[in-house]
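First, the structure itself, so that you have it in front of you.
== chain A ==
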Amino acid sequence: MRAITRWALADLRTHRGQALSIVLATAGITVALLLSAALLQYAVSPWQRLFTETQGGHVWLRTTAGTPTWPLSGLDGVQALSGPFRTDSVTVRLGAETAALDLRAAGPHREDIAQPKIAAGRWLDGTQGDGIVLEQSVAGALWAQPGDTLQIETGGTSVRTLRVVGTARTAERGYVRGDVPGVGWASPDLVGALASAQTHPGQTVGLRLADPGDTDFVVQRAVAAVGPDHVLSVSTWRDARSAAEGDNRLLGLLLRIFGLGALLAAAVAVTGGVSTRVLAHVRDISVLKAVGFTPGQIAGMFFAQHAVLAVLGAAVGTAAVQIAGTAVPGPIGEAVTLWQALPGQSSSLVYTCAATVSAIAAATMFAAWRAARIPPIPAARITAPGRRSSARSRTAFRFRTPPSLVLGWRGAVHRPGRFAASVARLALPIVMITVALSAAATLDRFQHPPERAGLTAQLTAREDGASTTGLETRLTQLPGVSGVYPATEVAALVPGQTRTITLRGLGTAEHRYPFAAAEGRVATAPDEAMAGQGLLDAMDVRVGEWVRVTVAGTPHILHIVGRSIETEHNGMVISTSLDTLQEGQDSLRPQFYHLALRPGADPAAVSRALPQASDGRLEIRTTAGPADELSPIRGVIAGLVAVLALIGLVDLSTSITAAVRDHSRDLRALRAIGLTPRQTVAVIQISAAVIALAAALAGTVVGVLTSHWLIDLQGRSSGIGAGIAQTPALMTLLLAGGAVVTAAVTIATLPALRVVRGRGADTGITIY
Partner candidate 1 sequence: MRLPLLALLAAGPAHGYELKQGLEKLFGAAYPQPNIGQIYVTLGRLEKAGLIAGQDIVQPDRPNKRIYELTEAGRESVDAWFEEPSPTPRVRDDFFMKLALAPRTGRADQVTLINKQRRHYLNLMRALSKLAAGEDQDNRIAQLLIEGASLHLQADLDWLERCQEELE
Partner candidate 2 sequence: MTRTEPATGPAPHLLSVTGLTKTHSTDGARVRAVRGVDLNVARGEFVAVTGTSGAGKSTLLHLLGGLERPDSGRIALDGRRVDDLSEARWAVLRRRRIGIVFQFFNLVSTLTVADNIELPALLAGRTPRQARASREEFVGRLGLGGKENSLPGDLAGGEQQRVALARALVNEPDLLLADEPTGSLDGKGTREVIRLLTELHQQGQTIVLVTHDARVASAADRVISFYDGRITDDTTLDTTDQHRAAAADIVKLTG
């Protein structure tokens, strides 16, 4: 044991530089992985972001009026209270739409806890006659915007009007028609004026906990403290989160795979680094074995040495992230700030650290095992035989290609096994970077232009009040508008399903809606329809089959001729022409109009011109795409690409150092033959470039294939449908590949210069 310690310490002392670089590399990788975890959390959960930003309440209680709520603040685990707010249940109407609303009394001052975040307009200003602020989900259902006037029905005969002054977002449960009422805020006077027996006057109070894990316990105690008879409803942050997080599975899957892939790439990079170190020590290890160290002792020593260095590096990396992570500009800093405020962050920190160290330890174990297998004869030839000089090289020489080029090429591919290993190690981060770029490209596709993603129309217009004739014609005449399609959406029943699906009627026989078919063909004839993936899965039918849907008792038999990309309603959508729908029900009127714009037309300009054309009775909305909520993702993806690039660089430098050491002996011989120093440096640079190029090609190809498969897989399972995957632009890929090769050449230059000047890596000529 003492002997091992003596050797381990002396070894570290002699190779201080190497030990330091291992610690730094491990720290870098740990930082990279921790940042990935933070970015993952940040990207996948907009709800979580909002909850943390607004300091949301963990528990919301709706109690009867007059219930004392002060016992709640004294409960164990409760950090703060929001409210209590006087609350009344009302119904609001805007145009044709109605919604149930819990109207809360709120003042102009900002609360510490659960202050709603303004999305449009403004918050209450506390003046007399001020209006109402609606929560965003219910505002969307009503098509309400700041400035609109709502009618409030309080269950009695009186109807009051209120102006919407703003819309806001909270981290509470969103509005679900018929299930969860929406939330609105108005001044206490107003709420008091609206109160009546039918409004179930009561109060709402929110609790913020010190430890979210205590939620269930606190709920019990809170209900007991207030009195079960007085509690009308309870909801927790978990309900809100699960309701909000249905839609982001796409990103979730991609980013989770990144996490694992980054860990794998890191382990692989470290294996490369440790193996290089082992090879540098081959002679010493042989001598030690000859002296009497057992293979187990050698392996154990190597493993312990590197494990200690890895733990040190992980600690340094973690400290760096915890201390300085929030100061990083851009989404990375935001992500770390968010992450640190999250419940359970310390456990995920420990978990990530442990995973990193374990991965590195496993990689080290493999390298240590190889170290133990070195024969105990110090002068044994450890170089594996390479291929003999190939005919191709000779031909190349004959054709007077620059000797550096041929030698560099030969140097790289001389040993096929080792070449393949280096390429594979470097290709792994490149695969993941390519997948990241594909994800970005896919999201781009959904943003502009949407028609290729299956959403042909970009603007939706709805009439306010009674419809006027000639509206369609006037709309068509607007500049920039290439087509106006009347549309309606109804809920329909299908056999075998308990939930309703959405049945759309788009366009008429004269103005056929330009569907985009991801599979099959476009619906043209009457009775033909396009279905979303979600519907096909739910009904277990395929494109080309017939289905039966029932709308308010009227059955429609439709022939599904194609599949379209449907991003709403979980893909449970079937679209046909309006005429087909109107067959059974003459009274069915178009609810809104889809406007398709000419290529190059600006949606914002057209939407501004529309109210004039319709005498102000039109409301405009931009067709939602799935990418709207996901704009911070771009920054996240950039961050992930940076993280992966870091890992790739670590791997690249270890590969190149190893290659340079391998070739340093050959290079001396070449110099004796007559290669100038510049040519010798070029040889090494070209070797590095060959490996990098091969890795870039392999990585990009595999990455594109993998990303297509992954994104389509996720698309299919989320109901959006397969076929949404988009390859990154060729220019982007070429730039990325070029960056890899440039990095390789740059990294190779310094060791190359050192070899040429004689202060090489392990010289191998000095005899001990």
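Heads up, the rule we're going with is that contacts are C-beta pairs under 8 Å (C-beta built on N, C-alpha and C of every residue); 3 or more make two chains touch, one makes a residue touch a chain; residues count from 1.
Selection rule, in plain terms: all candidates are chains of the complex that A comes from, given by their letters.
Note that the structure is a prediction, hence the values are computed from the model and not measured.
Note on chain A: across the options 1 or 2, its touching candidate in this complex is 2. By the touch criterion given at the top, residues 2-3, 6-7, 10-11, 13-15, 283-284, 286-297, 375-379, 385, 766-768 of chain A touch candidate 2 in their complex.
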